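A protein chain is absent from this complex, but the other protein chains hold their places.
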Amino acid sequence: VIPCLVPPIITLTTDFGLTDAYVGVMKGVILAIEPSARIVDISHQVTPQNIAEGSFLLLSAYPYFPADTIHVGVVDPGVGTSRAPLAIATPGGTFVGPDNGLFAPILVRQGLVGGDGRLLPSATAVELRDQAFRLPRVSSTFHGRDIFAPAAAHLAHGVQIEELGPRREIIELGSQGKYSRGPDGMIHGEIVHIDHFGNAISNIPAEALSPDSTVCAGGREIGPVVQTYQTNDVVALVGSAGLLEISVRNGSAREQLGLRVGDQVQAFAR
Amino acid sequence: VIPCLVPPIITLTTDFGLTDAYVGVMKGVILAIEPSARIVDISHQVTPQNIAEGSFLLLSAYPYFPADTIHVGVVDPGVGTSRAPLAIATPGGTFVGPDNGLFAPILVRQGLVGGDGRLLPSATAVELRDQAFRLPRVSSTFHGRDIFAPAAAHLAHGVQIEELGPRREIIELGSQGKYSRGPDGMIHGEIVHIDHFGNAISNIPAEALSPDSTVCAGGREIGPVVQTYQTNDVVALVGSAGLLEISVRNGSAREQLGLRVGDQVQAFAR
Partner (left out) sequence: VIPCLVPPIITLTTDFGLTDAYVGVMKGVILAIEPSARIVDISHQVTPQNIAEGSFLLLSAYPYFPADTIHVGVVDPGVGTSRAPLAIATPGGTFVGPDNGLFAPILVRQGLVGGDGRLLPSATAVELRDQAFRLPRVSSTFHGRDIFAPAAAHLAHGVQIEELGPRREIIELGSQGKYSRGPDGMIHGEIVHIDHFGNAISNIPAEALSPDSTVCAGGREIGPVVQTYQTNDVVALVGSAGLLEISVRNGSAREQLGLRVGDQVQAFAR
């Protein structure tokens, strides 16, 4: 038996929700261009226009996909303004969406971007300007349908990224996904997402922690970073995305601590 | 490499929600009949038994799919009564679901139906009566699983529409999706859907508006139809589905105006 030729996977991460036809329409546009596309939803429940949360969800998901996957992200408060539409090819995947910092944490994680937003040579970014790879009529409100879905589908179909438009050397970094280390060694981060189970996930990666780190969140000392759940109490641990999170076994850290997206988190070695 | 033979896309639009197994079951039924089917969800969050909203979502989505796509729509307050199950082939796609007006706006948009519900020759409708293309046991509560999913899958598998059952010349138009023009030229429509971002979408298409149309909604004058967002104020514009909508940049028209599905909208040339 001859196995199928399977084009790259296309993932979708948006703040469109699942009530409307928006996501289905993007899939129709993709399949009309590349009929064999395999499309995977990451999440469409990003808090509307919350770029940091969209970044976190993509950051936690992309490492589990093949490196030739095309990840479309549409959290785009600036749609219809002058912000550029981009495609960025990296060793860890190709990312298609607005130039508003949404993909910056992924580039940082891969070491592909400087503090000034300048890309290293192993990343290739282009502005999605060529009309041939957009829908014929581009609206001012729905670039997910008119620009990003077609670009992803054409890439999946075999179009080279350079054909989509002119090169970009610098990308917008945005402000999300950044943690800092104070002169006293204390790490300052924040809650970027609260998951379905009430776990509060910070932007502090495991590699920033020392073996004896103690964690504070929501104005309360949580305690040392533990390896597994020990009790039903509130604990700090490294979650499945490699990030420090505040969690309660069989309970909700959101409810027990009143944590919200944007709240401060600190970690320090005693 | 030999590319795959890809059968037509099947889309699903229902009021089944995503909590239950209903949608997954329909997909199982489809894939058991046509293992290579590509299935796309449009929405399963139609307000229960709200035919007008289901119509709107399908109307806004179907033009972005290839013309051989099979669209299954199940918003079916009359399931288990004598309303007929239909398949309707049109130049813009094939539609499978109950004969309750759900597909009428799509047929109107394509100019395929008269005011009496009589179909033009370029549309072919059949009643899904042949037992061979239903599940062996048909329940009185879940025709999505027992009649509509199998019919769509058999069509995707290559069965001709005429094989599914006897021809129907007339379809139910329902009352949804209709706007009217008064003797003074004023257009009277209504809100048919409020999207995830709080935009309130009417049933008045762009082509019904004049260049200087002014809009009222929720008992308030919104102002002229604008091309893009200018301010953070409430505006009337033509949305991505080609319909007049009431919108607030970075805000919610639903919240600011208290708009609900069914509210009146007027447009008039000053």
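Order of writing sets the chain letters: A and B. Residues in each chain are counted from 1.
Basically, a contact is a pair of C-beta atoms (placed from the backbone, for glycine too) under 8 Å apart; a residue touches a chain by one contact, two chains touch by 3 or more.
Just so you know, these numbers come straight off a predicted model, no measurement behind them.
Across A:L18, A:A52 or A:A200, the residue that sits in touch with the chain not pictured is A:L18.
Remark: the residues of chain B touching the chain excluded from display are 2, 4-5, 15-25, 27-29, 31-32, 35-36, 48-49, 77, 80, 139-142, 145. One chain is missing from the display, and on chain A it is touched by residues 1-4, 6, 9, 11, 13, 18, 38, 40-45, 57-58, 60-61, 64-66, 69, 193, 195-197, 227-229, 239-241, 250.
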